[in-house]
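Part of the complex only, each chain left as placed.
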Amino acid sequence: MLIVMHRDATDAEIRKVMDHIESLGYRAHPIPGSLRTAIGITGNQGSLHRAEFEVMPGVDQAVPVTKPYKLVSREARDERTCVDVAGVPIGAGTFTVIAGPCAVESRKQLFEIAEQVKKAGAHLLRGGAFKPRTSPYSFQGLGEEGLKLLAEARKEFDLPVVTEAMDSEGVKLVEEYADVIQIGARNMQNYSLLKAAGRARKPVFLKRGMSATLDELLMAAEYIYSEGNYQVFLCERGVRTFSMHTRNTLDLSVVPAVQEHSHLPILVDTSHGTGRRDKVPALSLAALAVGADGLMVEVHHEPEKALSDGPQALTPEMFRKLMADLKSMAPLLGRTIES
Amino acid sequence: MLIVMHRDATDAEIRKVMDHIESLGYRAHPIPGSLRTAIGITGNQGSLHRAEFEVMPGVDQAVPVTKPYKLVSREARDERTCVDVAGVPIGAGTFTVIAGPCAVESRKQLFEIAEQVKKAGAHLLRGGAFKPRTSPYSFQGLGEEGLKLLAEARKEFDLPVVTEAMDSEGVKLVEEYADVIQIGARNMQNYSLLKAAGRARKPVFLKRGMSATLDELLMAAEYIYSEGNYQVFLCERGVRTFSMHTRNTLDLSVVPAVQEHSHLPILVDTSHGTGRRDKVPALSLAALAVGADGLMVEVHHEPEKALSDGPQALTPEMFRKLMADLKSMAPLLGRTIES
């Protein structure tokens, strides 16, 4: 933290700020300038709150200089983390594709789609059993029944399973039946849920909140790490802006930004990121090009009948075409898509 | 929903859209225009998904026309709801002030502040026992111990208590010890939590999420209503924008907008809405002037030592001055501040 004093701050005011810093157990480093004085703070463990200083007389501005996250930062670990999902690597130069329906609707629907995405080359199967819906009157998912169907599909098609948990009991169930515990965008700062996921023994797939900054995303991951679960990978799925031509505004620049500040893998969900299937292929190629570690896309064999988010689901045919395009582009970018 | 066809849509495409509408059990009303055809849909109970139609051949745009919320809408109830919190009315022409520390830190701290805010005229006492903190390394609240202190303070100072719950177990505890269950901004779309609050027997104070639209806020309230709890009041606490001169951008226009579309009371939290105590009084007067049903403000007798959010807490002296200003302004606006 750096405290910048007003141009006309008095010596007494400067002294008072320094005393306050020292009373907190830190060290204060005054830097007199030609126009004004600044005071550096060192010795603090956690991050300080800027407003604590900004309300003191004579203070113009307090400027934070330390990142709040630790375990997930590049400083904590220099090489990039590779998460192992039942034998499927995420990170480490691969490009991993998670595909499947938005929601598990029935055995028939799930198996039909699982078979298709497996054939096309998907590495993991997605499918929601607990669905966070804006309306209480919308389909809320099949619950544990859906998890059982996912577990069956995994066995049948040899596809590890990713599915969302919405509360502590959900975490336990997902941990039991599936391979990856997904935390949705709306729950990115649901700290009870993050802690529960941090105590689970399965990898966690953490989606960025609709208006979460890079720091907040990494702090949410830090919550999971701080409970002892080090198998975490992230997901960009679009942020909320004034821009209305897509459902959300996909922020692909967060991919290299995460890679600069953290060792965690990051995937891109182009289905939620665009909200429209006709935009998914272009943005998916862009996700590979920008350096993402993988992709999550929704696929449905009868999207017009889907119980949720049908309009953003690819048809199996579109998905096959996309996989082929990704596979032809990946080697040029030094990336491997396992098959 | 209105489906607008492309200028050059064929009759077959129009027919197909109408068939699809009818296959869903709704009625389709074609409106031929000079340039293009539009198709109105009626008979649907819930809201339709626009993209479901936008991906059909020949369709240019689908336009939703029905509000997704029902029980909390003005159409469901014409007069404004008044929530009764242990005898304190919220809504119905009063201006209710909730004040207290951000977090309960100790008996001494809580009682000192409670005494001061009671004297100054606050109607309800706030204080966090479970704190949603961005960092896992920050103070997380005293938990049940904090709830017990709040219950004691209520008795001592005759101040009903508002405090946040972060998960289902938290709801049960808060219901037991306090008078109002607060749902924080980060959990506005934590549907497990909303449902748990909907099954509780105490009033719920629901804060708008950082990037929640008006519709999403009302749909979150609808979740609580749909479980049978009709004692809900809302809170604007600032939204996230590019604007950095305050911690959040307080959207006061949502107050008359909520009052237009819903019968629920709405308060304003000017502490989180600004993040800086020197801005709290001006915005609090503006909240009264714009027609809010009340105010939530943080007060701390030693803000520089507060374990969380000290910079946005008013001193007891500032709070007394604010209450006096509110009381002198309220009658001009046809409002009552009980004392």
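Note that the chains take the letters A and B in the order they are written out, and that residue 1 is the start of every chain.
Assume contacts are C-beta pairs under 8 Å (C-beta built on N, C-alpha and C of every residue); 3 or more make two chains touch, one makes a residue touch a chain.
All of these numbers come straight from a predicted model, not from anything done at the bench.
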{"item": "Homo-oligomer size of the whole complex, from 2 visible chains", "value": "4"}
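Here is the rule we use: only the chains that are shown with their structure count from here on.
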{"item": "When chain A is superposed on chain B by its C-alpha atoms, the rotation angle in degrees, nearest 5", "value": "180"}
{"item": "Of chain A, residues touching chain B in the complex", "value": "20, 46-47, 49-52, 54-55, 68, 132-138, 166-168, 170, 186-187, 189-193, 195, 210-211, 216, 219, 222-223, 226-227, 240, 247, 275-278, 303-304, 309-312"}
